[in-house]
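Excluded from the complex is one protein chain; the other protein chains are retained at their positions.
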Amino acid sequence: MSELLRLTGISKRFTKSVDLAGRIANVLGAKNVPRVVHAVDDVDLVVSAGEVVGLVGESGCGKSTLGRVIAGIHPPSAGAVFWEGRDINAMDAEAQKAFTLGVQMIFQDPMSSLNPRMRAGEIVGEAPRVHGFTDAQGQRAYVDALFQQVGLDPEYKQRLPHQFSGGQRARIGIARALAVKPRLLVCDESVAALDVSIQAQVLNLFMDLREQLGLAYVFISHDLGVVRHIADRVVIMYLGRVVESGPRAAIFGTPQHPYTRALLENVPRLDARKRRFVTVKGEIPSPLDPPPGCHFHPRCPHAGPRCSREVPVKTAASQGHIVACHLADGGVD
Amino acid sequence: MLAFILRRLMQAVFVVVAMVVLVFFGTYVIGDPVWMMVPGDATIEQVGEVRRTFGFDQPVYVQFLHFLGDVVRGEFGRSYVHGTSAIALILARMPATMELAFAALILAVVIGLPLGLFAGLKPEHPAARAIMAGSILGFSLPTFWVGLMLIMLFSVMLGWLPATGRGPVVSIFGLETSMLSLDGWRHLLLPALNLALLKISLVIRLTRSGTREAALQDYVKFARAKGLSQSRIVGVHILKNILIPIVTVLGLEFGSLVAFSVVTESIFAWPGMGKLLLEAIQRLDRPLIVAYVMVVVLLFVTINLIVDILYSALDPRVRLSESEA
Amino acid sequence: ADLRIALSSEPSAADPHYHNLTPNNQVVRHVFEPLVFMDEFQALKPGLAESWKVIDDLTWEFKLRTGVKFHDGSPFTVDDVIFSLNRVPNVPKSPAPKTAYVRGKTVEKIDDLTFRVKTATPEALMLNHLANIEMMSAKAAAGVSTEDLNAGKGNVGTGPYQFVEFVPGDRFVVKRFDGYWGAKEPWDKVIFKFIKSDPTRVAALLSGDVDLIETVPTADAQRLAKEPKVAIASALSNRLVYLHMDRYRAETPFVKGKDGAAIPNPFHNLKVRQALTKAVNRPAVVERIMEGEAVPASQMLPDSYAGTSKKLKPVEYDLAGAKKLLAEAGYPNGFKLTIHGPNGRYTNDSKIIEAVAQMFTRLGIETAVETLPPAVFFSRASAGGPDKQPEFSMILAGWSAGTGEPSDSLKALLGSYDAKLGRGSANRGRYGNPAMDVVLDKALATVDAEKRAALLAEAAEIAMNDVGLIPIHYQKNTWAAKKGLKVTPRTDEYTLAMSVKP
Amino acid sequence: MAGPVLAVDNLATHFFTRDGVVKSVDGVSFEVKPGEVLGLVGESGSGKSVTGFSILGLIDPPGRIVGGSIQLNGEELVGRSESEMRKVRGKSLAMIFQDPMMTLNPVLRIDTQMIEAVLAHDAVSEKAARARAAEALGMVGIPAPEERLFAYPHQFSGGMRQRVAIAIALLHRPSLIIADEPTTALDVTIQSQILAEVQRICAESGTALVWITHDLAVVAGLADRVAVMYAGRIVEQGGVDDVLDRPCHPYTQGLIGSVPGAHPAGARLHAIPGSTPSLKHLPQGCAFAPRCTRADAACAVAPPITMNQGRAYRCFHPAAQAGASA
Partner (left out) sequence: MSEVAALPPPESAFGRFARRFIEDRVALIGLGLLVVVILVALLAPWIAPQNPYDLASVDVMDSRQPPGSHAGEGFTMWLGSDGVGRDLLSGILYGLRISLTVGIVSGVLAASLGLMLGLLAAYAGGRTETLIMRVVDLQLALPSVLVALILVALLGKGVDKIILALVVVQWAYYARTVRASALVERRKEYVEAARSLGLSHARTMLRHILPNCLAPVIVIATVQTAHAISLEATLSFLGVGLPQTEPSLGVLIANGFQYMLSGKYWISFFPGLALLVTIVAINLVGDRLRDVLNPRLER
């Protein structure tokens, strides 16, 4: 499989700097410090053509931010993005456009991701017309084909988003993304808002499209069940950092990181009846003020003194299976 | 907090400077103030003399530089007409206007809040609909017209309340107020009502929509699920939430209250700074207009600051240091 | 008993020499008195000066009244006169000083109660000028500023009332001075309230907030006259409302042909001016707009005043005659005209303009009206044009003769414009008639009252027959008081507590 | 054995909207025994929440309970006046809501909100009420409860807020708690913390629980019995093992088939075709018929409840009859 996208050392920081008034106040004795959120911190990621990468983690760990960086919506604060092996910052406008259109995002909230005042046909048809995938006459047929591809009746083109059900809205979002012939879809919790039965339909659609069009996916979800079902490779994030990544079988079969293990244990399962819930202690810390060293150490049952001092480095546990934990890297003491 | 206040002050300085420049040159283009100062039968010589006395014969930028020089020296100019410090004149009149504006605010809240709550809790009730329809009247009728109608009804026809002026004033802590005596209130009532009319409508509307929205919130349902009484839910849970927008909006509207006091004060011969401004504009008393604008902008800034502090007191989610400009 | 009076305009200070405007003069007149009084008809009477005589064309001798005391008990002497006359030109930052009244006069003390005034040129208006200068106490007022006087410091006069307080924007209060040299006033305390809004002032009277109001709005005069609780007093005033026409430009900006093209200034044509004045239906304006609170005008002052012409009568309304004249003048189809005027400066000013515009339109002159806020209007009407000349083609304005005779009016409104001579200072039409100037100049240099009056009347006739301006009406001044108060109306628009008796 | 804590019989709650009657709950019956956990599952809009609110009498106009009975500890709740209902709410019957961000009043401190809940039913001193509030907070695993009482909701994370809500529900030791998807908005690790907490408390105090959720997996781990709702009706009800392992109703089967975790990775899911119907335009007969592979002419009439060995379902063509007897 050829490499489609590569992220190296990607970080994304959101900074709120101290303005002039704040600085003057500091002179007068106040303590205004710039507030920095390390939403994504030194992440490496490779997506090959046609591959599904699952991105898992708890709320606020930076999944969406990473997704947006991949989709080119946010520029990264550090690190480089390579599209088909070329640094996107070194590309000409043409190639950059190919990258922009080549990666499309599908959002979590099917309602807020559709412009409530545009008709379905327009939502899907706008970008291909603007970018010349089709002209005014061809637009109709082009959009009809897309509607059929995602399992919507082209009759619905005249409707507004609120006139659709949740599952249908998700399909419109998918059709909109497909309209510019992307090679990689970033699905940010795209099925989380749907009912199980509808979610199953949409997951099936994703899998069909992958087969038909050879699409690659970055599949963001906090639902391990979904990720296990659909992903070839899984990346686990905790507070901006990747703690473990590897092939599905490795992650679910031989999880290395204590956090991954805790996650897997905590997932409710149909076949676990009347079980006693055992839990990870503690709350998810705030990304504004993350714990030092390994971010997970305050909640980790195996934490040792080293964990609060040193940031763990990425170590390969097996082929393609990488873990960032002191346990895998010489112990915690 | 400190940074927040500083930020506000810096904004205020910007606004004041821009405003002063605007007003200075704006009033310059309106006309030559000398014609509003000399008597109609003044000779050319007299006119020229007055012009020289006040420096109107100089180019406008020179006049402006002189003015800036005065400001740097801490002197904001003397009223052309009154010959005394413009700031002092305005400050002397400010308590009357503030009193009027505050009385209007109080009336707006005291009348508007209960009516709005009722209309919001029972939106389909005929009385609620009547309140809403009635509230339209509040901003449909020009203030000056309503003012005279109030005078006609309550002073001339019924003879209940005095038509004009301010009641006896007492000075407490250096602040003059007429709110401490019955007669003071009798004088205050009509003009305050006149000024408040618009705000009453506004409060009714804000309260109603706020109540309607709050009543649909989960926390209200949860409060009911706890078995709380209706009065506690409305009086504590809903009220505290709707006070937030009301305080904010009323704070912002305080400016328009002061602006509209120009009209009310002239109708009711209320000795406030609005009337002073109107006269200053009519007589092109530039230092007075500039000083008014400065005082009013600073007043707004102060009020906004107070509103923000109140806001953060009412809404614990807001922290002053974080709220943006 | 107290007397509460509502004034329509507010004084700017309690300093008698600070601002020469009616609102100021009338309130300070209760506290300070001039050497010469003007009665309700603006006739001159002995005031603090008991008597005077003309020694020669350039010298006057005055004798002060005996037994006059200031409010602080000190006696009034010639030193106070000298102090006051010296103070007048030296009030700092005065927006309208009374300097012109003392210019060229030197005072010579003869004894404590006698002094002489010498002038540079013959001063026919000596007494009128002295009637405008209030006497202050040399002792109490030495070195006090306007602000001090506002606050009551040194605010000591000889008047029938003593200063109590001045609250800008609200009130001016005086109380009776029991050591007054003249007849004792009936009021313990007089409170002047400033109520600018016309209907409010009326309401204040009707609701009993005040006992007396000045400047009764024309709309309410008739109603108040019928009101049983209210008594009305009214007098013909010295204020003339008139139209001025552009007489100095060959083409005037606000006159255009019917097709909108520029045409030569028609106001240079006497027939046009005559047509215009004939087209003004003065009785209609007086009746329909002023509601009877005015009298059609023929010249600068009503002919009850000295120095007016008894021959001049208000021009009769004659539309047909006016049309004929206009046709004769070469404008059978009229032209287009814009009249400018202030709104809110004179009683019903904008309505009068509109009525006049209707009348001119009937004459065939398509007339537009543009009224402006006074602040804008006067500055443009006086110097808004290129090179600081008057801007408009025809304006409406008003004029009140503070001296109580027409010489000032003629000089300022109709004298050929001459900045050096101070002539034509309010001549915003720049009308000029050398024949009239000659007669007027002669009158101004004539000290003998009768001769002067004849000359002034002659000057007025020359100018009015030439239609130098179009007089419309003289306003009436109307006061309304609680029933039971006797109000003596004044022609000079002053509202004085001394005119009110229970 | 004691009678059920809650017995709902043939409950019907309808909303009379401008454009038609919404039969949100239409003939729902179930019972909950003391200490028992009932899982109420179903898709969005199937009427789970309305059922819960009906029990507390918190249905607002245009909604109304139009029929059936609700008995709490043998006392009828339907038809009670608002003030009588108020005595029950929060006292013997408590509710926890889905969104922890919204259930606490953002502008009131935690102590205010807890103390008022104590004082609403018990005439105790404020001090005693505060002590009880702190105790309840401790019970749900909030460290340093006395201090935390002075906090505002926004100073808590979502999981903490949900604990506070649970603590408020526990204040009067109710005999029944209705929990309306209380963990749906929470993260996996936090969800299981809450689940563990609830499990422990119910076991200790014998409080019965109705747990509303759309997540079958949560129900599997928590509930004793399961009721599956579809379009305002309970279509299947029974012991958790019975229903999940041997579903009778095709809808239950479809739901289970849609859960990705239950399938081999990458395989197509057995999705139910179509989407949930609008409650305004329900088809005649079985509401699930349009999406059902087994539907036939018989389904044009609404299927009655079939009782079978402690299980109940509404279907003419149940799948697992054999399994049930096995």
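First chain written, first letter: the chains are A, B, C and D, and each begins at residue 1.
Assume contacts are C-beta pairs under 8 Å (C-beta built on N, C-alpha and C of every residue); 3 or more make two chains touch, one makes a residue touch a chain.
Worth saying up front: this structure is predicted, and the values here are computed from it rather than measured.
Asker: For the full complex, which residue in C:A6, C:L127 or C:V285 touches the chain that was left out?
Answerer: That would be C:V285, which touches the missing chain.
Asker: Which one, B:L9, B:M179 or B:L278, makes contact with the chain that was left out?
Answerer: Selected residue, touching the omitted chain: B:L278.
Asker: Determine which one of C:L372, C:A412 or C:A457 touches the chain that has been left out.
Answerer: C:L372
Asker: From the list B:S140, B:S171, B:Q230 or B:T302, which touches the chain that is not on show?
Answerer: That would be B:S140, which touches the missing chain.
Asker: Contacts of chain C with the missing chain: which residues?
Answerer: 198-199, 202-203, 206, 217, 219-220, 222-223, 281, 284-285, 288-289, 291, 343-344, 348, 350-351, 353-355, 357-359, 361-362, 367-373, 375-376
Asker: Quickly run down the residues of chain A that touch the omitted chain.
Answerer: 68, 71-73, 97, 100-101, 103-105, 107-109, 112-118, 126-127, 130-131, 151, 153, 156, 158-160, 163-165, 167-168, 173, 176, 180
Asker: Which parts of chain B face the unshown chain closely enough to count as touching?
Answerer: 11, 14-15, 18-19, 22-23, 26-27, 29-31, 129, 132-133, 136-137, 139-145, 148-149, 152, 156, 209, 212-213, 216, 252, 255, 259, 262-263, 277-278, 281, 289, 293, 296-297, 300, 325
Here is the rule we go by: only the chains that are shown with their structure count from here on.
Asker: Given the two chain pairs B-D and A-D, which is bridged by the higher number of C-beta pairs in contact?
Answerer: Most C-beta pairs in contact, of the two: A-D.
Asker: From the C-alpha centre of chain A to that of chain C, how far is it in Å?
Answerer: Each chain reduced to its C-alpha mean, chain A and chain C end up 85 Å apart.
Asker: So the centre of each chain is just the mean of its C-alpha atoms; given that, what is the distance between chain A and chain D in Å?
Answerer: Measuring from centre to centre gives 32 Å for this pair.
Asker: Approximately how many whole Å separate the CA-defined centres of chain A and chain B?
Answerer: One centre to the other, that is 52 Å.
Asker: Going by the contact rule already set, what residues in chain D reach two or more other chains?
Answerer: none
Asker: Taking the touch rule as given, give the residues of chain B at its contact with chain C in the complex, in rising order.
Answerer: 30-33, 35-47, 49-50, 53-54, 78, 80-84, 89, 92-93, 96, 148, 151-152, 155-156, 159, 162-166, 266-269, 271-272, 275-276, 279, 281-284
Asker: Over in the complex, which chain D residues touch chain A? Could you list them?
Answerer: Touching chain A: residues 43-44, 157-160, 187-193, 195-196, 199, 214-218, 220-224, 240-241, 244, 254-263, 265-273, 275-276 of chain D.
Asker: Across the complex, what residues on chain A touch chain D?
Answerer: 58-59, 165-168, 195-201, 203-204, 207, 222-226, 228-230, 248, 262-263, 266-280, 283-284
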